[in-house]
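The structure that follows is given in the form of C-alpha coordinates.
With one protein chain withheld, the remaining protein chains of the complex are depicted in position.
When the chains are written out, they are named A and B in that same order, and each has its own residue count from 1.
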Amino acid sequence: MRGGRTRLGLVAGAVITVLAWPGAVRADHGNSVTAFSGPFPHFAPLFIADAKGFFKKHGVNATVRLFDSGGAASAAFRGGRADFLSGCDFPTISLLQVEDAIVLAPIEHDTDSIMISAREGIGALKDLKGKKVGVPLRSTSEFFTFRALKDVGLGPKDVEIVNLGPADMLPAVVRGDIDVASWWQPFGWRAEEASGGKVRTLVTAKGYYTLWCPISARRKYVEEHPKETVAALKALHDAVQWLNQAPLDEKAAAVTEYAKSELKTTRQLMALLTYDMTETAEYRTALKEMEEFMLKAGLIKKAVDWEKVRGSRYLREVNPALVK
Amino acid sequence: MARTSGPAGVTRRHGWLSPAGALVLPLAAWELMSRAVLNPALVPPPSVVAQTAYGMLQNGELFVHIAISLRRIFLGFLLGWASGMVLGAVAARSALVWDALRPLLAVCSAVPPIALIPLVMVWFGIDEPARLFLIVYLAAVLMVPSTMSGVRNIAPIRIRAAESLGARRADIYLRIMLPDAFPFILTGLRITLGFCFMVVVAAEMIGANSGIGYLIMQSRYYAVTTKMFVGILVLGVMGVGFDALFRRLVAVALPRFAVEKRTG
Partner (left out) sequence: MATALSPSGSPEAVLAPARAAARRGLPAGPARQAASAAVLVLLWQGLSDWVFTPSVLPSPVTVAARAWDLTLSGALPRHMATTLGRVLVGYVTGAVLGAAFGLVIGCLPRVEGLLNPSLGFVRSIPPIAFVPVSIILFGIGEASKYTIVGYLVFIVLALSAAAGVREVPRIRIRAAQALGAPGPTVLVKVILPSAFPFILNGLRVALNLAFMAVVSAELIGARAGLGHLIMDSQTMLETDKMLVGILCLGILGGVLDRGADLVVRRGLARFTHTAA
(Lines give C-alpha, C1' and ligand atoms only; values in the text may rest on other atoms or scores of the structure.)
Protein backbone atom coordinates (compact mmCIF):
# COMPACT_ATOMS: atom_id res chain seq x y z
CA MET A 1 0.00 0.00 0.00
CA ARG A 2 2.73 2.45 0.93
CA GLY A 3 4.78 1.46 -2.08
CA GLY A 4 1.74 2.16 -4.19
CA ARG A 5 1.36 5.65 -2.78
CA THR A 6 5.02 6.48 -3.34
CA ARG A 7 4.82 5.40 -6.94
CA LEU A 8 1.63 7.35 -7.28
CA GLY A 9 3.27 10.41 -5.81
CA LEU A 10 6.06 10.16 -8.36
CA VAL A 11 3.67 9.88 -11.22
CA ALA A 12 1.59 12.76 -9.91
CA GLY A 13 4.75 14.81 -9.60
CA ALA A 14 5.66 14.02 -13.18
CA VAL A 15 2.20 14.94 -14.36
CA ILE A 16 2.28 18.26 -12.54
CA THR A 17 5.68 19.07 -14.03
CA VAL A 18 4.36 18.41 -17.49
CA LEU A 19 1.33 20.58 -16.85
CA ALA A 20 3.49 23.44 -15.65
CA TRP A 21 5.40 23.42 -18.91
CA PRO A 22 4.91 26.79 -20.50
CA GLY A 23 2.36 26.75 -23.22
CA ALA A 24 3.10 27.73 -26.77
CA VAL A 25 0.45 30.38 -26.84
CA ARG A 26 1.89 33.54 -28.27
CA ALA A 27 0.94 36.62 -26.36
CA ASP A 28 -1.08 39.09 -28.34
CA HIS A 29 1.18 42.05 -29.06
CA GLY A 30 -1.69 44.42 -29.58
CA ASN A 31 -0.21 45.16 -32.98
CA SER A 32 -1.76 47.41 -35.50
CA VAL A 33 -2.02 44.85 -38.28
CA THR A 34 -3.01 41.21 -38.17
CA ALA A 35 -2.95 39.03 -41.24
CA PHE A 36 -4.34 35.53 -41.61
CA SER A 37 -3.18 33.08 -44.18
CA GLY A 38 -3.01 29.46 -45.18
CA PRO A 39 0.48 27.95 -44.82
CA PHE A 40 1.03 27.39 -48.53
CA PRO A 41 4.02 28.75 -50.44
CA HIS A 42 1.54 30.66 -52.63
CA PHE A 43 1.39 33.18 -49.83
CA ALA A 44 5.15 33.40 -49.41
CA PRO A 45 5.27 37.19 -49.88
CA LEU A 46 3.35 37.49 -46.62
CA PHE A 47 5.78 35.20 -44.81
CA ILE A 48 8.85 36.84 -46.28
CA ALA A 49 7.59 40.33 -45.53
CA ASP A 50 7.40 39.25 -41.91
CA ALA A 51 10.52 37.10 -41.74
CA LYS A 52 12.85 39.45 -43.60
CA GLY A 53 11.68 42.54 -41.79
CA PHE A 54 10.00 44.27 -44.71
CA PHE A 55 6.94 45.03 -42.65
CA LYS A 56 9.10 46.62 -39.99
CA LYS A 57 11.03 48.56 -42.61
CA HIS A 58 7.84 50.30 -43.72
CA GLY A 59 6.69 50.93 -40.19
CA VAL A 60 4.06 48.23 -40.11
CA ASN A 61 3.75 46.29 -36.90
CA ALA A 62 2.41 43.05 -38.31
CA THR A 63 1.30 39.75 -36.82
CA VAL A 64 0.88 36.93 -39.26
CA ARG A 65 -1.16 33.90 -38.20
CA LEU A 66 -1.15 30.74 -40.22
CA PHE A 67 -4.08 28.37 -40.48
CA ASP A 68 -4.47 24.86 -41.76
CA SER A 69 -6.28 26.01 -44.84
CA GLY A 70 -7.59 29.05 -46.62
CA GLY A 71 -11.04 28.13 -45.40
CA ALA A 72 -10.01 28.15 -41.77
CA ALA A 73 -8.24 31.46 -42.27
CA SER A 74 -11.38 32.92 -43.86
CA ALA A 75 -13.57 31.74 -41.05
CA ALA A 76 -11.24 33.31 -38.53
CA PHE A 77 -11.05 36.51 -40.55
CA ARG A 78 -14.80 36.77 -40.41
CA GLY A 79 -14.63 36.55 -36.66
CA GLY A 80 -13.25 40.04 -36.87
CA ARG A 81 -9.84 39.28 -35.61
CA ALA A 82 -7.72 40.16 -38.58
CA ASP A 83 -7.31 43.03 -40.96
CA PHE A 84 -5.73 41.22 -43.87
CA LEU A 85 -6.41 37.88 -45.43
CA SER A 86 -4.54 36.07 -48.14
CA GLY A 87 -6.38 33.44 -50.11
CA CYS A 88 -6.95 32.13 -53.58
CA ASP A 89 -9.59 33.19 -56.04
CA PHE A 90 -12.42 30.93 -54.93
CA PRO A 91 -12.25 31.57 -51.17
CA THR A 92 -11.77 35.29 -51.78
CA ILE A 93 -14.94 35.58 -53.82
CA SER A 94 -16.83 33.52 -51.24
CA LEU A 95 -15.63 35.90 -48.60
CA LEU A 96 -16.90 38.91 -50.52
CA GLN A 97 -20.40 37.58 -50.18
CA VAL A 98 -20.47 38.02 -46.46
CA GLU A 99 -17.70 40.42 -45.62
CA ASP A 100 -17.20 44.00 -46.70
CA ALA A 101 -13.68 43.55 -47.96
CA ILE A 102 -11.39 45.08 -50.50
CA VAL A 103 -9.27 42.93 -52.77
CA LEU A 104 -6.04 44.86 -52.70
CA ALA A 105 -3.67 43.10 -55.03
CA PRO A 106 -2.65 39.73 -56.39
CA ILE A 107 0.46 38.32 -54.80
CA GLU A 108 0.91 35.13 -56.75
CA HIS A 109 -0.31 33.26 -59.80
CA ASP A 110 0.48 29.99 -61.50
CA THR A 111 -0.91 27.34 -63.80
CA ASP A 112 0.76 24.19 -62.56
CA SER A 113 -0.06 23.83 -58.90
CA ILE A 114 -3.68 22.95 -59.62
CA MET A 115 -3.84 19.66 -61.46
CA ILE A 116 -5.61 16.39 -62.06
CA SER A 117 -4.09 13.02 -61.34
CA ALA A 118 -5.39 9.83 -62.84
CA ARG A 119 -4.79 6.13 -62.48
CA GLU A 120 -3.13 4.17 -65.25
CA GLY A 121 -5.53 3.39 -68.03
CA ILE A 122 -6.77 6.93 -68.24
CA GLY A 123 -4.73 8.67 -70.88
CA ALA A 124 -6.72 11.76 -71.74
CA LEU A 125 -9.45 13.97 -70.32
CA LYS A 126 -12.13 12.40 -72.48
CA ASP A 127 -11.42 9.08 -70.79
CA LEU A 128 -12.93 10.57 -67.65
CA LYS A 129 -16.39 9.80 -68.92
CA GLY A 130 -18.20 7.51 -66.51
CA LYS A 131 -15.30 7.45 -64.10
CA LYS A 132 -15.19 8.31 -60.40
CA VAL A 133 -13.63 11.72 -60.03
CA GLY A 134 -12.66 13.04 -56.64
CA VAL A 135 -13.06 16.82 -56.35
CA PRO A 136 -12.95 18.99 -53.25
CA LEU A 137 -16.17 20.83 -53.87
CA ARG A 138 -16.34 24.50 -53.06
CA SER A 139 -12.80 25.14 -54.15
CA THR A 140 -10.75 26.25 -57.10
CA SER A 141 -10.52 22.63 -58.15
CA GLU A 142 -14.25 22.48 -58.68
CA PHE A 143 -13.96 25.30 -61.20
CA PHE A 144 -10.98 23.73 -62.89
CA THR A 145 -12.53 20.29 -63.14
CA PHE A 146 -15.66 21.47 -64.86
CA ARG A 147 -13.69 23.80 -67.10
CA ALA A 148 -11.41 20.98 -68.21
CA LEU A 149 -14.35 18.63 -68.72
CA LYS A 150 -16.24 21.20 -70.74
CA ASP A 151 -13.24 21.50 -72.99
CA VAL A 152 -13.65 17.88 -74.09
CA GLY A 153 -17.40 18.11 -74.26
CA LEU A 154 -18.16 16.44 -70.96
CA GLY A 155 -20.54 17.80 -68.37
CA PRO A 156 -20.96 17.18 -64.66
CA LYS A 157 -23.45 14.42 -65.41
CA ASP A 158 -20.93 12.48 -67.46
CA VAL A 159 -18.73 11.69 -64.52
CA GLU A 160 -19.32 10.50 -60.99
CA ILE A 161 -18.18 13.28 -58.70
CA VAL A 162 -17.04 12.30 -55.23
CA ASN A 163 -16.61 15.15 -52.78
CA LEU A 164 -13.40 14.66 -50.86
CA GLY A 165 -10.66 16.77 -49.43
CA PRO A 166 -7.21 16.21 -50.94
CA ALA A 167 -5.93 14.49 -47.81
CA ASP A 168 -8.68 11.90 -48.10
CA MET A 169 -8.39 11.62 -51.85
CA LEU A 170 -4.82 10.46 -51.49
CA PRO A 171 -5.54 6.99 -50.09
CA ALA A 172 -8.67 6.79 -52.20
CA VAL A 173 -6.93 7.29 -55.51
CA VAL A 174 -3.95 5.18 -54.51
CA ARG A 175 -6.25 2.34 -53.53
CA GLY A 176 -8.37 2.75 -56.58
CA ASP A 177 -11.60 3.77 -54.84
CA ILE A 178 -11.59 6.70 -57.22
CA ASP A 179 -10.04 6.77 -60.65
CA VAL A 180 -9.23 10.44 -60.85
CA ALA A 181 -8.23 13.07 -58.32
CA SER A 182 -8.66 16.73 -59.12
CA TRP A 183 -6.58 18.61 -56.61
CA TRP A 184 -3.31 20.44 -56.15
CA GLN A 185 0.34 19.77 -55.51
CA PRO A 186 1.99 18.34 -53.48
CA PHE A 187 -0.76 15.72 -53.38
CA GLY A 188 -0.13 14.72 -56.97
CA TRP A 189 3.49 14.01 -56.21
CA ARG A 190 2.60 12.12 -53.07
CA ALA A 191 0.10 9.97 -54.87
CA GLU A 192 2.63 9.14 -57.53
CA GLU A 193 5.15 8.08 -54.89
CA ALA A 194 2.69 6.11 -52.82
CA SER A 195 1.22 4.28 -55.77
CA GLY A 196 4.54 3.41 -57.33
CA GLY A 197 3.65 5.38 -60.44
CA LYS A 198 0.17 3.91 -60.94
CA VAL A 199 -1.25 7.40 -60.35
CA ARG A 200 0.23 10.10 -62.55
CA THR A 201 -0.46 13.67 -63.48
CA LEU A 202 -3.03 13.78 -66.23
CA VAL A 203 -3.20 17.47 -66.80
CA THR A 204 -2.47 20.73 -65.03
CA ALA A 205 -4.37 23.98 -65.22
CA LYS A 206 -1.99 25.21 -67.91
CA GLY A 207 -4.00 26.10 -70.94
CA TYR A 208 -7.24 26.16 -69.01
CA TYR A 209 -6.91 28.87 -66.48
CA THR A 210 -4.51 30.62 -64.15
CA LEU A 211 -4.82 30.44 -60.41
CA TRP A 212 -4.58 33.87 -58.83
CA CYS A 213 -4.06 34.47 -55.13
CA PRO A 214 -4.84 37.98 -53.94
CA ILE A 215 -4.51 39.66 -50.61
CA SER A 216 -7.66 41.25 -49.22
CA ALA A 217 -8.41 43.51 -46.31
CA ARG A 218 -11.38 44.62 -44.30
CA ARG A 219 -12.84 47.75 -45.91
CA LYS A 220 -13.22 49.46 -42.57
CA TYR A 221 -9.56 48.97 -41.81
CA VAL A 222 -8.42 50.18 -45.22
CA GLU A 223 -10.56 53.31 -45.15
CA GLU A 224 -9.47 54.19 -41.64
CA HIS A 225 -5.81 53.39 -42.16
CA PRO A 226 -4.95 54.11 -45.79
CA LYS A 227 -1.32 54.89 -45.00
CA GLU A 228 -0.78 51.62 -43.14
CA THR A 229 -2.46 49.73 -45.95
CA VAL A 230 -0.14 51.20 -48.54
CA ALA A 231 2.83 50.57 -46.26
CA ALA A 232 1.82 46.95 -45.91
CA LEU A 233 1.50 46.66 -49.66
CA LYS A 234 4.93 48.20 -50.07
CA ALA A 235 6.34 45.61 -47.68
CA LEU A 236 4.69 42.86 -49.67
CA HIS A 237 6.10 44.29 -52.85
CA ASP A 238 9.58 44.23 -51.34
CA ALA A 239 9.01 40.63 -50.40
CA VAL A 240 7.91 39.80 -53.92
CA GLN A 241 11.05 41.37 -55.30
CA TRP A 242 13.18 39.48 -52.82
CA LEU A 243 11.51 36.23 -53.82
CA ASN A 244 12.10 36.90 -57.48
CA GLN A 245 15.82 37.45 -57.12
CA ALA A 246 16.56 34.82 -54.48
CA PRO A 247 17.74 31.40 -55.65
CA LEU A 248 15.19 28.63 -55.25
CA ASP A 249 17.04 26.88 -52.44
CA GLU A 250 17.29 30.01 -50.38
CA LYS A 251 13.69 31.06 -50.71
CA ALA A 252 12.43 27.55 -50.17
CA ALA A 253 14.43 27.32 -46.97
CA ALA A 254 13.04 30.64 -45.74
CA VAL A 255 9.45 29.67 -46.44
CA THR A 256 9.86 26.19 -44.96
CA GLU A 257 11.21 27.64 -41.77
CA TYR A 258 8.40 30.14 -41.48
CA ALA A 259 5.51 27.86 -42.34
CA LYS A 260 7.01 24.85 -40.55
CA SER A 261 6.43 22.77 -43.64
CA GLU A 262 8.63 20.26 -45.44
CA LEU A 263 11.63 21.51 -47.39
CA LYS A 264 11.52 19.11 -50.31
CA THR A 265 7.82 19.68 -50.96
CA THR A 266 8.03 23.43 -50.52
CA ARG A 267 10.91 23.63 -52.93
CA GLN A 268 9.14 21.53 -55.55
CA LEU A 269 6.05 23.67 -55.19
CA MET A 270 7.80 27.02 -55.26
CA ALA A 271 9.43 26.14 -58.55
CA LEU A 272 5.94 26.30 -60.06
CA LEU A 273 4.84 29.63 -58.63
CA THR A 274 5.14 33.20 -59.91
CA TYR A 275 5.15 36.01 -57.41
CA ASP A 276 3.88 39.22 -58.88
CA MET A 277 1.74 42.03 -57.59
CA THR A 278 0.89 43.53 -60.95
CA GLU A 279 -2.79 43.95 -61.49
CA THR A 280 -3.26 42.96 -65.10
CA ALA A 281 -6.28 42.65 -67.33
CA GLU A 282 -5.75 38.92 -67.18
CA TYR A 283 -6.07 38.99 -63.40
CA ARG A 284 -9.27 40.97 -63.55
CA THR A 285 -10.74 38.67 -66.19
CA ALA A 286 -9.76 35.55 -64.24
CA LEU A 287 -11.56 36.75 -61.13
CA LYS A 288 -14.61 37.69 -63.15
CA GLU A 289 -14.70 34.27 -64.78
CA MET A 290 -14.50 32.57 -61.41
CA GLU A 291 -17.30 34.78 -60.17
CA GLU A 292 -19.48 33.87 -63.16
CA PHE A 293 -18.89 30.20 -62.59
CA MET A 294 -19.81 30.50 -58.94
CA LEU A 295 -22.97 32.45 -59.75
CA LYS A 296 -24.08 29.93 -62.35
CA ALA A 297 -23.39 27.01 -60.04
CA GLY A 298 -25.42 28.66 -57.33
CA LEU A 299 -22.44 28.85 -55.04
CA ILE A 300 -22.82 32.56 -54.54
CA LYS A 301 -25.95 34.63 -54.64
CA LYS A 302 -24.86 38.18 -55.40
CA ALA A 303 -22.58 39.39 -58.14
CA VAL A 304 -19.49 41.25 -57.06
CA ASP A 305 -19.26 44.96 -57.67
CA TRP A 306 -15.69 44.88 -58.86
CA GLU A 307 -15.35 48.64 -59.05
CA LYS A 308 -16.09 48.93 -55.36
CA VAL A 309 -14.12 45.90 -54.35
CA ARG A 310 -10.83 46.36 -56.15
CA GLY A 311 -8.15 48.17 -54.25
CA SER A 312 -6.21 49.38 -57.26
CA ARG A 313 -5.79 52.91 -55.98
CA TYR A 314 -3.80 51.68 -53.02
CA LEU A 315 -1.69 49.53 -55.25
CA ARG A 316 -1.04 52.55 -57.46
CA GLU A 317 0.46 54.35 -54.53
CA VAL A 318 3.01 51.61 -54.11
CA ASN A 319 3.99 51.87 -57.75
CA PRO A 320 1.78 53.19 -60.53
CA ALA A 321 3.28 50.66 -62.90
CA LEU A 322 1.68 47.86 -60.90
CA VAL A 323 -1.78 48.66 -62.14
CA LYS A 324 -2.21 47.95 -65.82
CA MET B 1 1.82 -11.53 -13.74
CA ALA B 2 -1.46 -10.54 -15.26
CA ARG B 3 -4.66 -11.09 -13.41
CA THR B 4 -8.16 -10.75 -14.67
CA SER B 5 -11.40 -11.71 -13.07
CA GLY B 6 -13.46 -14.54 -14.36
CA PRO B 7 -17.16 -14.92 -13.69
CA ALA B 8 -18.04 -14.04 -10.09
CA GLY B 9 -14.66 -12.48 -9.58
CA VAL B 10 -12.43 -15.51 -9.59
CA THR B 11 -8.90 -14.32 -10.19
CA ARG B 12 -6.64 -16.16 -12.52
CA ARG B 13 -2.97 -15.74 -13.18
CA HIS B 14 -1.74 -15.70 -16.70
CA GLY B 15 1.92 -16.22 -16.18
CA TRP B 16 3.77 -14.95 -19.15
CA LEU B 17 0.93 -12.82 -20.50
CA SER B 18 0.94 -9.23 -19.32
CA PRO B 19 -0.89 -6.14 -20.58
CA ALA B 20 2.26 -4.96 -22.31
CA GLY B 21 2.83 -8.36 -23.81
CA ALA B 22 -0.74 -8.34 -25.02
CA LEU B 23 0.18 -5.57 -27.40
CA VAL B 24 2.76 -7.66 -29.18
CA LEU B 25 0.20 -9.60 -31.15
CA PRO B 26 -1.72 -6.64 -32.59
CA LEU B 27 1.54 -4.84 -33.37
CA ALA B 28 2.92 -7.85 -35.15
CA ALA B 29 -0.29 -8.22 -37.10
CA TRP B 30 -0.18 -4.57 -38.09
CA GLU B 31 3.46 -4.82 -39.18
CA LEU B 32 2.62 -7.76 -41.38
CA MET B 33 -0.55 -6.28 -42.83
CA SER B 34 1.12 -3.00 -43.58
CA ARG B 35 4.02 -4.52 -45.44
CA ALA B 36 2.28 -7.39 -47.14
CA VAL B 37 -1.35 -6.50 -47.65
CA LEU B 38 -1.84 -2.76 -47.43
CA ASN B 39 0.26 0.00 -48.86
CA PRO B 40 3.13 0.98 -46.55
CA ALA B 41 3.00 4.49 -47.90
CA LEU B 42 -0.58 4.80 -46.72
CA VAL B 43 -0.34 2.69 -43.57
CA PRO B 44 3.19 2.87 -42.23
CA PRO B 45 4.20 -0.22 -40.29
CA PRO B 46 4.80 0.13 -36.55
CA SER B 47 8.55 -0.10 -37.04
CA VAL B 48 8.54 3.00 -39.23
CA VAL B 49 6.14 4.81 -36.93
CA ALA B 50 8.38 4.00 -33.98
CA GLN B 51 11.37 5.38 -35.85
CA THR B 52 9.55 8.61 -36.61
CA ALA B 53 8.37 8.86 -33.03
CA TYR B 54 11.90 8.34 -31.78
CA GLY B 55 13.16 11.13 -33.99
CA MET B 56 10.41 13.40 -32.75
CA LEU B 57 11.26 12.56 -29.16
CA GLN B 58 14.91 13.28 -29.70
CA ASN B 59 14.36 16.75 -31.09
CA GLY B 60 11.85 17.48 -28.38
CA GLU B 61 8.99 18.06 -30.80
CA LEU B 62 6.84 15.26 -29.47
CA PHE B 63 7.26 16.28 -25.89
CA VAL B 64 6.07 19.80 -26.64
CA HIS B 65 2.97 18.52 -28.41
CA ILE B 66 2.14 16.14 -25.58
CA ALA B 67 2.72 18.72 -22.87
CA ILE B 68 0.55 21.32 -24.54
CA SER B 69 -2.29 18.95 -25.21
CA LEU B 70 -2.19 17.65 -21.66
CA ARG B 71 -2.26 21.16 -20.34
CA ARG B 72 -5.32 21.95 -22.42
CA ILE B 73 -7.06 18.74 -21.49
CA PHE B 74 -6.54 19.05 -17.77
CA LEU B 75 -7.25 22.73 -17.57
CA GLY B 76 -10.44 22.28 -19.56
CA PHE B 77 -11.33 19.18 -17.60
CA LEU B 78 -10.91 20.83 -14.20
CA LEU B 79 -12.80 23.98 -15.16
CA GLY B 80 -15.54 21.98 -16.81
CA TRP B 81 -15.80 19.60 -13.90
CA ALA B 82 -16.08 22.45 -11.43
CA SER B 83 -18.72 24.33 -13.36
CA GLY B 84 -20.62 21.19 -14.31
CA MET B 85 -20.61 19.97 -10.75
CA VAL B 86 -21.84 23.25 -9.35
CA LEU B 87 -24.57 23.45 -11.98
CA GLY B 88 -25.56 19.86 -11.43
CA ALA B 89 -25.68 20.22 -7.67
CA VAL B 90 -27.81 23.32 -7.90
CA ALA B 91 -30.08 21.83 -10.53
CA ALA B 92 -30.65 18.71 -8.48
CA ARG B 93 -31.85 20.72 -5.54
CA SER B 94 -33.93 23.28 -7.35
CA ALA B 95 -36.62 22.33 -9.80
CA LEU B 96 -36.62 25.87 -11.09
CA VAL B 97 -32.97 25.77 -12.07
CA TRP B 98 -33.41 22.36 -13.60
CA ASP B 99 -36.30 23.50 -15.71
CA ALA B 100 -34.39 26.57 -16.78
CA LEU B 101 -31.35 24.53 -17.69
CA ARG B 102 -33.03 21.59 -19.32
CA PRO B 103 -33.73 22.87 -22.85
CA LEU B 104 -30.22 24.28 -23.19
CA LEU B 105 -28.63 21.15 -21.83
CA ALA B 106 -30.68 18.92 -24.10
CA VAL B 107 -29.48 20.75 -27.18
CA CYS B 108 -25.90 21.04 -25.96
CA SER B 109 -25.51 17.39 -25.09
CA ALA B 110 -26.88 16.34 -28.45
CA VAL B 111 -24.61 18.43 -30.63
CA PRO B 112 -21.15 16.94 -31.03
CA PRO B 113 -18.42 19.47 -30.16
CA ILE B 114 -16.82 19.14 -33.55
CA ALA B 115 -19.91 20.57 -35.20
CA LEU B 116 -19.57 23.65 -33.05
CA ILE B 117 -16.07 24.52 -34.18
CA PRO B 118 -17.09 27.06 -36.83
CA LEU B 119 -19.35 28.82 -34.33
CA VAL B 120 -16.79 28.78 -31.55
CA MET B 121 -14.21 30.24 -33.92
CA VAL B 122 -16.46 33.07 -34.86
CA TRP B 123 -17.57 33.80 -31.31
CA PHE B 124 -14.47 33.18 -29.25
CA GLY B 125 -11.70 33.75 -31.70
CA ILE B 126 -8.92 31.46 -32.70
CA ASP B 127 -6.71 31.46 -29.67
CA GLU B 128 -6.37 29.39 -26.55
CA PRO B 129 -9.61 30.68 -24.94
CA ALA B 130 -11.59 29.26 -27.85
CA ARG B 131 -9.90 25.89 -27.62
CA LEU B 132 -10.28 25.74 -23.88
CA PHE B 133 -13.90 26.73 -24.17
CA LEU B 134 -14.67 23.70 -26.29
CA ILE B 135 -13.13 21.37 -23.73
CA VAL B 136 -14.69 23.14 -20.74
CA TYR B 137 -18.06 23.13 -22.47
CA LEU B 138 -17.96 19.41 -23.12
CA ALA B 139 -16.76 18.58 -19.64
CA ALA B 140 -19.44 20.73 -18.02
CA VAL B 141 -22.20 19.28 -20.18
CA LEU B 142 -21.10 15.76 -19.27
CA MET B 143 -20.72 16.41 -15.56
CA VAL B 144 -24.17 17.85 -15.01
CA PRO B 145 -26.17 14.60 -15.36
CA SER B 146 -23.81 12.51 -13.25
CA THR B 147 -23.67 15.17 -10.56
CA MET B 148 -27.42 15.26 -10.51
CA SER B 149 -27.63 11.50 -10.14
CA GLY B 150 -25.13 11.76 -7.36
CA VAL B 151 -26.97 14.48 -5.52
CA ARG B 152 -30.25 12.65 -5.88
CA ASN B 153 -28.61 9.69 -4.25
CA ILE B 154 -28.07 11.53 -1.01
CA ALA B 155 -30.23 10.17 1.77
CA PRO B 156 -32.20 13.13 3.13
CA ILE B 157 -32.66 11.46 6.45
CA ARG B 158 -28.93 11.68 7.09
CA ILE B 159 -29.01 15.39 6.31
CA ARG B 160 -31.92 15.89 8.67
CA ALA B 161 -30.20 13.86 11.35
CA ALA B 162 -27.07 15.96 11.03
CA GLU B 163 -29.09 19.16 11.10
CA SER B 164 -30.94 18.09 14.20
CA LEU B 165 -27.59 17.43 15.84
CA GLY B 166 -26.57 20.98 15.06
CA ALA B 167 -24.07 20.35 12.27
CA ARG B 168 -22.89 23.34 10.26
CA ARG B 169 -23.80 23.76 6.61
CA ALA B 170 -20.23 23.20 5.49
CA ASP B 171 -19.98 19.99 7.45
CA ILE B 172 -23.19 18.71 5.95
CA TYR B 173 -21.89 19.39 2.47
CA LEU B 174 -18.50 17.86 3.07
CA ARG B 175 -19.21 14.94 5.29
CA ILE B 176 -22.62 13.75 4.24
CA MET B 177 -23.60 15.02 0.84
CA LEU B 178 -20.27 14.72 -0.87
CA PRO B 179 -19.49 11.14 0.14
CA ASP B 180 -22.98 10.02 -0.80
CA ALA B 181 -22.87 11.68 -4.16
CA PHE B 182 -19.32 10.81 -4.88
CA PRO B 183 -19.59 7.40 -6.55
CA PHE B 184 -21.80 8.84 -9.27
CA ILE B 185 -19.64 11.90 -9.64
CA LEU B 186 -16.59 9.71 -9.87
CA THR B 187 -17.99 7.60 -12.68
CA GLY B 188 -18.94 10.78 -14.46
CA LEU B 189 -15.42 12.12 -13.96
CA ARG B 190 -13.87 9.09 -15.53
CA ILE B 191 -16.12 9.26 -18.56
CA THR B 192 -15.61 12.99 -18.86
CA LEU B 193 -11.85 12.66 -18.75
CA GLY B 194 -12.01 10.14 -21.56
CA PHE B 195 -14.12 12.49 -23.63
CA CYS B 196 -11.78 15.38 -22.94
CA PHE B 197 -8.96 13.39 -24.47
CA MET B 198 -11.08 12.82 -27.51
CA VAL B 199 -12.28 16.37 -27.92
CA VAL B 200 -8.79 17.87 -27.72
CA VAL B 201 -8.29 16.91 -31.35
CA ALA B 202 -11.33 18.95 -32.32
CA ALA B 203 -10.29 21.80 -30.04
CA GLU B 204 -6.86 21.93 -31.63
CA MET B 205 -8.44 22.41 -35.02
CA ILE B 206 -9.07 25.98 -33.91
CA GLY B 207 -5.94 27.84 -34.90
CA ALA B 208 -3.54 25.78 -32.84
CA ASN B 209 0.06 25.45 -33.87
CA SER B 210 1.04 22.64 -31.54
CA GLY B 211 -0.50 19.74 -29.71
CA ILE B 212 -1.20 16.12 -30.47
CA GLY B 213 -4.47 16.90 -32.19
CA TYR B 214 -2.73 19.53 -34.27
CA LEU B 215 -0.02 17.01 -35.11
CA ILE B 216 -2.57 14.50 -36.35
CA MET B 217 -4.61 16.92 -38.44
CA GLN B 218 -1.60 18.76 -39.79
CA SER B 219 0.16 15.56 -40.84
CA ARG B 220 -3.03 14.32 -42.38
CA TYR B 221 -3.46 17.51 -44.34
CA TYR B 222 0.03 17.27 -45.76
CA ALA B 223 -0.16 13.52 -46.23
CA VAL B 224 2.75 12.80 -43.88
CA THR B 225 1.25 9.53 -42.75
CA THR B 226 4.10 8.52 -40.46
CA LYS B 227 3.67 11.55 -38.23
CA MET B 228 -0.07 11.18 -38.36
CA PHE B 229 0.18 7.68 -36.98
CA VAL B 230 2.62 8.82 -34.33
CA GLY B 231 0.00 11.33 -33.25
CA ILE B 232 -2.82 8.79 -33.24
CA LEU B 233 -0.75 6.30 -31.28
CA VAL B 234 0.32 8.83 -28.72
CA LEU B 235 -3.27 9.97 -28.31
CA GLY B 236 -4.44 6.40 -27.77
CA VAL B 237 -1.70 5.66 -25.29
CA MET B 238 -2.41 8.90 -23.44
CA GLY B 239 -6.09 8.07 -23.22
CA VAL B 240 -5.53 4.57 -21.94
CA GLY B 241 -2.71 5.66 -19.68
CA PHE B 242 -4.62 8.40 -17.96
CA ASP B 243 -7.68 6.26 -17.57
CA ALA B 244 -5.57 3.62 -15.84
CA LEU B 245 -3.92 6.32 -13.78
CA PHE B 246 -7.30 7.64 -12.77
CA ARG B 247 -8.45 4.23 -11.64
CA ARG B 248 -5.22 3.65 -9.77
CA LEU B 249 -5.51 7.03 -8.09
CA VAL B 250 -8.99 6.23 -6.91
CA ALA B 251 -8.08 2.73 -5.79
CA VAL B 252 -5.15 3.97 -3.77
CA ALA B 253 -6.38 7.27 -2.40
CA LEU B 254 -10.08 6.61 -2.09
CA PRO B 255 -10.40 2.86 -1.71
CA ARG B 256 -14.00 3.22 -0.71
CA PHE B 257 -14.89 4.33 -4.18
CA ALA B 258 -12.69 2.02 -6.17
CA VAL B 259 -14.01 1.89 -9.69
CA GLU B 260 -14.32 -1.59 -11.04
CA LYS B 261 -13.19 -2.45 -14.50
CA ARG B 262 -16.56 -2.18 -16.11
CA THR B 263 -17.87 -0.64 -19.21
CA GLY B 264 -14.60 0.92 -20.29
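Please note the rule applied: a contact is a pair of C-beta atoms (placed from the backbone, for glycine too) under 8 Å apart; a residue touches a chain by one contact, two chains touch by 3 or more.
All of these numbers come straight from a predicted model, not from anything done at the bench.
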Touch criterion as defined above, residue of A:V33, A:A82 or A:L95 at the omitted chain: A:L95
From B:L79, B:A167 or B:M198, residue that would touch the chain that is not displayed: B:M198
Residues of subunit A in contact with the chain not shown: 71, 74-75, 78-80, 94-95, 97-99, 134, 137-139, 162-165, 167-168, 171-172, 175, 177-178, 299-300
Hidden partner chain, residues of subunit B it touches: 2, 4-10, 12, 14, 17, 19-20, 22-23, 25-26, 38-39, 42-43, 92-96, 98-104, 106-116, 118-119, 122-123, 151-159, 180, 183-184, 187, 191, 194, 197-199, 201-202, 205, 213, 216-217, 220, 225, 228, 231-232, 235-240, 243, 261-264
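Going forward, only the chains that are shown with their structure count from here on.
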Distance between chain centroids, defined by C-alpha means - subunit A, subunit B (Å): 35
Subunit A partner contacts - residues on subunit B that touch it in the complex: 39, 41-42, 64, 66-68, 70-71, 74, 118, 121-123, 125-128, 205, 207, 209-210, 217-218, 220-224, 245, 248-249, 252-253
Residue numbers on subunit A that touch subunit B, as the complex places them: 1, 4-5, 8, 11-12, 15, 18-19, 21, 23-25, 28, 65-69, 72, 75-76, 78-79, 81, 166-167, 170-171, 174-175, 186-187, 190, 193-195, 260-262, 265
